[in-house]
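Here the complex is missing one protein chain, while the rest keep their positions.
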Amino acid sequence: MAQTLITRPRAYRPGLWTRLRAGLSYGGGVGQWSWLFHRVTGIGIAIFLLIHIVDTFFVVAYPRLYDHTVSIYGGVFNGEYYWPLRWGFRVGELGLIACVVFHAINGVRIIAFDFNPKASAHAPMAFNLVMAAFLLIMVPVTVWVLLPLAEPSKHWKMPEARPEGPALVAGAEPAPR
Amino acid sequence: MAATDTQKRKLTVKVHRYDPERDQAPHWETYQVEAEGHDRVLDVIQNIKWYQDESLTLRRSCAHGVCGSDAMRINGVNALACKILIKNLRSDTLTVEPILGLPVIKDLVVDMKPFFDHYKSVMPYLVNDEPAPTTERLQSPEERARFDDTTKCILCACCTTSCPPFWGDRKYVGPAAIVNAHRFIFDSRDRAAAERLEILNDAEGVWRCRTVFNCTNACPRDIPVTQAIQEVKRAMLTGDVGVEEEEGAVALTA
Partner (left out) sequence: MASRRVKPTGGYELWWWYFMRVSGLLLVFLALGHLFITHILNNVEVINYHFVSSRWANPQTGVIWRLWDLTMINLAVLHGFNGVREVLYEYIASNRARIMVSTIIWSSAVGLIAIGSYAILLFHSDKDYIRDFEDANRGGTAIHAPVLPPTTIARQP
């Protein structure tokens, strides 16, 4: 019976998930964290962009549906006001702004290194500059965005649907007044 | 911890163990070692192998930071075990793992074949079919200085296995291969710069680089790896593989 005398040793090949988790424990410092945050914020913004373009499409297709959708940001759903909805969306809004601001500042840093390779020597300083600029912008923005929560919601009322008209469709034959 | 050269430290050493004949997955083993400040991490690991557990497997040759065989992950960061002194460790716990992203053959030994395959793919040798002159192929000091940094690579794989895109994408050629391409792309005697740029001009070439700077920090030879990769990207965009005038002149003709 033929036997293979020399075999390749059975090597341990961690799967993608294990490799990524091990990567998180790598002590790459600020550079690696910037890369990770840039990636996470970028994906977050892309998902929001998808939702935001679809909801803005309602503005031309169904004005009433658009108002119904954006009123959720103020905590109003189906004409009823729910404060947790309003607070939740406020915090989400702040998260979105933070994502865009970080992605923008860190993106400018990456571009600066791309078009000036010699600047790479100053990389650690640049990471600190990014964090400083981020905090400088985000502290006042946080206060400003959360401040309105102290007051009652400024939500507006949706007009009653016209009983006789095809109310949802913009540009349709307007009902006689 | 203000450690001096001769001060003794009691170290708790956590070592990543994997025996392909017995283990399904790697595990950790802990050893106690007493070491002096001027000892190196390599000495600590060899101490374990010689006096505590002879089955511990590692790769090393020169033990003086030249051959590049003992790259491993020490306290979370890639380094050569022979270049880290015990007095420079911040805590008395030492964690030693194989480098990430390559298959582990045993304990601290990884399969370097994928790494060298990527290295070979960028034509890391001088290409010049022009008839040789009767003397040497002359090069000015400035032209030599242009790629001086990237001649220092010892192929230890510290940079490539510290690179987050490489952990995800094993097809990525990795920083070390690009550094060695850079060494010939910017060499005035070489004639294959265009071919190498074409090889690296790929989703698995320089464009996988996300400028994380882990490679620059990990390099035991202090090569500005990220900068070299950026210069290769720039050469692809502009076609300029020459010497930047003022820079070389100041450095070497003074």
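Structure notes:
As written, the chain order gives the labels A and B, with residue 1 at the start of each chain.
Operating definition for what follows: a contact is a pair of C-beta atoms (placed from the backbone, for glycine too) under 8 Å apart; a residue touches a chain by one contact, two chains touch by 3 or more.
In this text the structure is predicted, and so the values were computed from the model without any measurement.
When the full complex is examined, the chain removed from view is found to touch A, B. In the complete assembly, the contact with the undisplayed chain comes from A:Ala104, out of A:Ala11, A:Val30 or A:Ala104. The set of chain B residues touching the chain not shown comprises 140, 142-143, 165, 168-172, 188, 193-194, 197-198, 201-203, 205, 207-208, 233, 235-243. Contacts to the hidden chain, counted on chain A, fall at residues 16, 20, 39, 42-43, 45-46, 49-50, 53-54, 56-57, 59-61, 63-64, 66-67, 70-71, 73-74, 86, 89, 93, 97, 100-101, 104, 107-108, 111, 114-115, 141, 144-145, 148, 153-160, 162, 170-171, 174-175.
The working rule: only the chains that are shown with their structure count from here on.
Every residue of chain A that touches chain B in the complex is listed here, in rising order: 9-14, 16, 19-20, 22-23, 25-29, 31-32, 34-36, 110, 113-114, 117-118, 120-121, 123. On the side of chain B, the complex with chain A involves touching residues 18, 20-21, 23, 25-26, 73, 75-77, 100-101, 103-106, 111, 162, 164, 167-168, 210-214, 216-217, 224, 226-227, 230-231, 233-234.
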